[in-house]
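Missing here: one protein chain of the complex. Every other protein chain is in place.
Chains here go by letter, A and B, matching the order in which they are written, and residues are numbered from 1 within each.
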Amino acid sequence: MTDLKEELKAKIIEQLNLEDVAIEEIADKDPLFGEGLGLDSIDALELIVMLDKDYGIKLADPKEGRAIFESVETMASYISEHRK
Amino acid sequence: MSTVFINSVGSVSAQKTFDGTTFLEEVAIYNDTVIRVIDPDYKSYIPPAAARRMAKGIKMSTVSSNTALKEAGLERVDAIVVGTGLGCIGDSEKFVSAIIDNKEQFLTPTRFIQSSHNTVSGQIAMAIGCKGYNFTYVHSSISFESSLLDALIQLKNGEASNVLVGGVDELVDHHVDTHRLIKHIKAEPVDSSQLLQSGTEGCVMAEGAHFFVLSNQKQTSTYAELAGVRTFNTLSENKIGEKVSVFLSENGLTVGDIDLVISGNNGDIAFDGYYQTLADDLFGDTPQAYYKHLSGEFDTASGFALWLAAKIIKTQTVPDVVRLNHLQAPKLKNILLYNQYRGENHSLTLLRKC
Partner (left out) sequence: MGVISAIGNNVRENYGALVAGRTGISRITHIDTVHKNDIMVGEIPTDNAKLEEQLGLPRDSWSRTALLGAIAAQEAVHQAGISDINDARTGLISGTTVGGMDKSEQYFYDYFENDRAWHHINGLHAGDSTRKIASKLGLEESFATTISTACSSAANAIMLGARMIKSGQLDRVVVGGTDSLSKFTINGFKTLMILSDTYNTPFDDKRKGLNLGEAAAYLVLESPALVEKENRTVLGYIKGFGNANDAFHQTASSDNGDGAVLAMEKALKIAGLTPDKVDYINAHGTATPNNDLSEGRAMLRIFDKKVPEFSSTKAYTGHTLAVAGAIEAIYSVLALQNNVVYPNLNFKNPMQEFELLPQTELVRKELNVVLSNSFGFGGNCTTLLFSKEV
């Protein structure tokens, strides 16, 4: 699980082109959207593609993403449960 | 009808124009078939969070439009009008190749969003919180002039007081490679100081972003008056003189009143004849200048010409590097810009000292 979280942090930084953010700066429970990393709805769509491409998880409705992408921790637990 | 003033300029081009304090004192010489802009330090203009999704075209436009807004002393404008031949074509290309390469799977939205032609004007509006009129023109070599004309109408009719007008295009691989195939780009490199003597077909393709604040109020930063803009979708060589004469007379001028003609010669032997014809027919005794050896050719390269003309009027000097003949006017009051690309989309723009 720890590995997965670290992997996710690296992927988020790469996929979303967060050049100025280091892996260490993202805590597991930091909110990704709004006040935390400051991601927006376009980033959410990028993350949905990442779930599909890298973990085989398909979301049909972007609204489902809200709870899943709350933090790296929530993402990791969702992925561990649903990955193929 | 209000008079329309050019109150500020901003430029990111193949010359070091992003630094508004200089005026072609140093000139970058190229020997290539394509040339890129001299990049400003984008990071000092754009915060990383905002820059992370920005295509090159947006970055160049952000710097160029910021420069123009700052010089005009404005944080907001009434309208934003942008011209671009191809928009952020780099992202369009990447999205198309991803569609093909990934067989329409695992595509992400960012590139698609940036590839919308109006992304530059939209992002500037978002950045400065401008809820006013917002337009994007995409018509080859008159994309920029369409924007100028739109702003001119608004300002003359009092529909707006300050309008941010710009032109932007970026240079990207697939576009360059395909245009090499059809010989729109020169096959052999040419030294930029010898551009008009190349004797070959095609142009040296480039990129750039030029923004201006046009206003119906004169202020200390004012460069010149934008007196008129006219475009023609088609025009034969033998009709140019007639159209220019009519355009000048509509603006209360004759050929003798023009102190400098700035032409869009790009060294393409197939199409530079248009400029020669105009020079021979009407402007044999008029000082002439050119600029595409400095800016390269792109759909909104005429933005560089407007930048050049505005600077010339304000400083009352014509840099030697742009002179096309040895004639000199005692004063620089009226400047005419003429541009066309591959014999189509001709434009005439008139600037006046004020």
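By our rule, a residue touches a chain if its C-beta (ideal position, glycine included) is under 8 Å from a C-beta of that chain, and two chains touch if they have at least 3 such contacts.
Quantities reported herein were computed from a predicted structural model and do not represent experimental measurements.
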item: Residue of B:S2, B:N66, B:N134 or B:N325 touching the missing chain in the full complex; value: B:N134
item: Full-complex contact with the absent chain, from B:N157, B:Q194 or B:Q217; value: B:N157
item: Residue, one of B:Q197, B:Q219, B:N233 or B:Q276, that touches the chain absent here; value: B:N233
item: Subunit B residues touching the omitted chain (full complex); value: 80, 85-87, 89, 92, 95-97, 99-100, 103-105, 107-109, 112-113, 115-119, 121-123, 125-126, 129-140, 142-143, 146, 149-150, 153, 156-157, 174-175, 177-179, 181-182, 184, 231-235, 239, 243, 299, 344-345
item: Touching residues on subunit A - with respect to the absent chain; value: 40-42, 45, 48-49, 61-62
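Going forward, only the chains that are shown with their structure count from here on.
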item: Between subunit A and subunit B, centroid-to-centroid distance (C-alpha), Å; value: 42
item: Complex contacts: residues of subunit B adjacent to subunit A; value: 48-49, 51-53, 105-110, 113
item: Residues on subunit A engaged by subunit B in the complex (per definition of touch); value: 15-20, 38, 42, 45-46, 49, 52-53
